[in-house]
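Please see the structure below; I have some questions.
Only one protein chain is missing; all other protein chains are in place.
Chain IDs A, B and C follow the sequence of writing; residue 1 opens each chain.
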Amino acid sequence: MTAGPNKEDWVWVSNPDHYLCRQVGDTSFVYNRLSGTTHIFNLVSKAMLDYLSAGPKSLRTIVTEFHMFLEVPAEECPRGVARRLFDELDDIGLVQRVGP
Amino acid sequence: MSDKKDEDKGFIERRRQLLKLGAAGVPMVLTLKASATQPVHSALDCAFVIPEKVTILVDVDGKAWVGDGSIQEKQGEYKTKDVDDFKQNADYVFGEGTVPERYRPDGCSTGGGDDDSGDDDGGHGGWGGDDSGGDDDDSGWHSGSGDDDDSDWRTSSSRRGDDDGGYSGGWRGGHGGGDDDGDDDDGGSGGGGWTDCYKVYVISRNTTITPADYLNGSGSWNLQGENGLYILLAGKYLDTYGNDGGFPGISCLLSILNYLETQ
Amino acid sequence: MKQEIQEFLAFAVGDLPLPANTETLSGFIAWAQREHIMGQVAAVIDAEPGSKLSDICENAKLRSSYDRRMLTYETDRIKRALLGTGVEPILLKGSAYVAEHLFAGVGRRVSDIDILVEESDLEQVEALLKEAGWQPEATTENEYDQRYYRRWMHELPPLRHAVRRTIIDIHHRLLPRTSRLNPDHLEMIKEARAIEGEALRVLSPTDRFIHSAIHVFGDGAMETPARSFLELYYLYKDLSKAEGQALYARAIEVRSDGPVAAALWVLRQYFGLDIADEGQGLPSLRLRFLIRQLAENRRYRRLAEILLYIRSHYMRMPVRQLARHLWHKAIRRA
Partner (left out) sequence: MTVVIMKDLPEASVFNALSEKRLALKLGPFATRLNIGDELTQRFILDMYQEAQVEIGNELLCDFSMTVRPPNLYRRFFRKQIVPDPGFNFPAVPLPSALSPLALEMGLNLNVALQCFRFAIFHAGVVAKGSEALIISAKSGGGKSTLTAALMEDGFRLLSDEFAILDIQDATLKAYPRPVSLKNQAIDVVKAFAGSENVSATFTDTPKGNIAYRRIRASDVAAAGQPASASIILFPEFVEGAAPQITQIDLADAAMQLIASSPNYQVIGEPAFTALMVMLDGVQAFEIKYGNTEDSLEIVHDLLHREPS
């Protein structure tokens, strides 16, 4: 299951106006204003949300560069993992395509 | 990286541990499901009226015919000709195993004569057999949903399905009563005359059925009496044919089932 | 009784100030709750802050905000699922009212989402929505039902989202092929318009009203008459003068004059709207009887409900054909 089609050159962003975030310890409660659903993020998924909220990026950039945002070597955050993290946010409607 | 906690070594380490889990396929986002996401009250607030008398004929195999005809009854036996006519003209037919044991006739001593069911199903009468597994629970379309441990406002489910033994005597036959007019001659005519291989249930005109009355708090059906049988058939109809066609009460029942699914 | 219901409807749309008589007020609120229109009522009345009435309105607003959010989000998800394909589905009913910010969509209770797509896009839309988690209900997943729906019905078997449990009806016509009423959906699709900035379309305002009338009087949506009437009322109010004048001619053009005549009769009868008779005349005596029973909660309400129910199914599918459907099901299950 996916939220829909995707391509490497599509550009995505998260809009901080679309969600509320409250940290309780290492856990983040994220309320999605569009869906009305509360999600629980851990440190890694929260990092992806912050990364996408910081500005638009292509899917290609997201999967290859997310590890830098995390400050870990590339092999600790393989492309597949970054892609799955992105898909999880896409599935719950927290990312929007803004280009091309 | 704006967060100053990011500088914290332990923080990065905890993140790396989580990443390993991510690499192993563990989801990183959890979605909270509140216990009732769609309290569609209106869905439950429905009832329907049976506008004209409805007769339901049930055979020993749990097949059922629904129509508006009348069937003469005498001492628990039914006039074979009426039964045949009724079957010919039935508005809806349900396959073998549709109707739970408790609604079926006790036995079938007159046997034979009724195997004319070929009239409308190509002779084999076998097309019921589908999910007959549920013959005496309420045919599988409830979701059970269990947890009766805590929530007082859900109420518990200790009274499921088939505890209705005490009732069954009450509804047999019922209508058609007027004709115990002594034409015993019929009775004597053996094979073609009367049969005990069926049971007839009649729902009188203007009966209001509120399906929610037959549900317990945990979403299990507790179907009793002829109205219960009607709901059961409506549910079976819905299960098989969806919300189309004209079986009265379907949309009401469907709204309830949809509601239960969200629980 | 008619007078009472006219008065209640006038309170409900804010045409009359709420009654000073507390007993009438309490009767009106009970009626609005029973008819599932409290959300709509709460949107137009001013309740004194801190009063019980304000509590009740607040409660209804919060409840209906959920439906609105659900529709908006599901629409967003449909858009996402079709992203990049160029397919632009037409939103119907509640999802359209909400997407267009119509008053008809404010406070309105809904349970599922309806879209209309061209028949040629049907397969692709269905495949993509399934990909995105909408799945056929287990009960209609078999081949026969699938074929049956495709051959006879105006919509695919409903799909339910695996995670969110919401239901979507994908229409390719407005009523079943078998229906006695046969609206010209192609003509209506031709007039559909894009929602600005979205890969989504909606019917024209006139067709939107016509479709609502079809739904109410041709498709059996009379279980909550007050709710249906309010919808017709607000949709009609949203028409420009010119659109209002051209409405009945358009209804004839798209072969939906029957339901539209009934809808206009309701608007004149219960809201006192001054709508010129463009030759639409009156709906049948029988239908008027049924509507009155329902709307005015008269003695034969229950009977009327069941008759209208039967009528709607009769409109949708001739009995013979239903029998054939049953027959095939029977054989398949052998």
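Just a few scattered comments:
The working rule: a contact is a pair of C-beta atoms (placed from the backbone, for glycine too) under 8 Å apart; a residue touches a chain by one contact, two chains touch by 3 or more.
Remember, it's a predicted structure, so these values are computed and weren't measured experimentally.
The absent chain, not drawn in this view, touches the displayed chains A, B, C throughout the complex. In the complete complex, the hidden chain is touched by one of C:Ala12, C:Leu53 or C:Val98, namely C:Leu53.
Contact with the chain not shown here comes from a single listed residue; of A:Leu20, A:Met68 or A:Val98, that residue is A:Leu20. Set against the missing chain, the residues A:Thr38, A:Thr61 or A:Gln96 yield one that touches it, A:Thr38.
Touching residues on subunit A toward the chain that is not drawn are 20, 22, 24-27, 29, 31, 33, 36-38, 40. Within the complete assembly, residues 21-23, 25-26, 29-30, 33, 51-53, 55-56, 58-60, 62-63, 65-66, 69 of subunit C touch the chain that is not shown. Along subunit B, the points of touch with the absent chain fall at residues 32-39, 41-42, 44-47, 148-153, 155-159, 167, 170, 208, 210, 212-217, 219, 222, 225, 227, 256.
FYI, only the chains that are shown with their structure count from here on.
Farthest chain from subunit A, judged by C-alpha centroids: B.
Subunit A and subunit C have Cα centroids lying 37 Å from one another.
A straight line joining the Cα centres of subunit A and subunit B is 46 Å long.
We define each chain's centre as the mean of its Cα atoms; on that basis subunit B and subunit C are separated by 29 Å.
Along subunit B, residues 31 each make contact with two or more other chains.
Shared interface positions of subunit C, defined as residues touching 2 or more other chains, are 163. For subunit A in complex with subunit C, the touching residues are 1-5, 7, 10, 34-36, 90-91, 93, 97. Those residues of subunit A that touch subunit B in the complex are listed here as 26, 37-45, 47-48, 50, 69-72, 76-78, 80-81, 84-85, 88-89, 92. Of all residues in subunit B, those touching subunit A in their complex are 1-3, 6, 11-12, 14-16, 18-20, 22-23, 25, 27-32.
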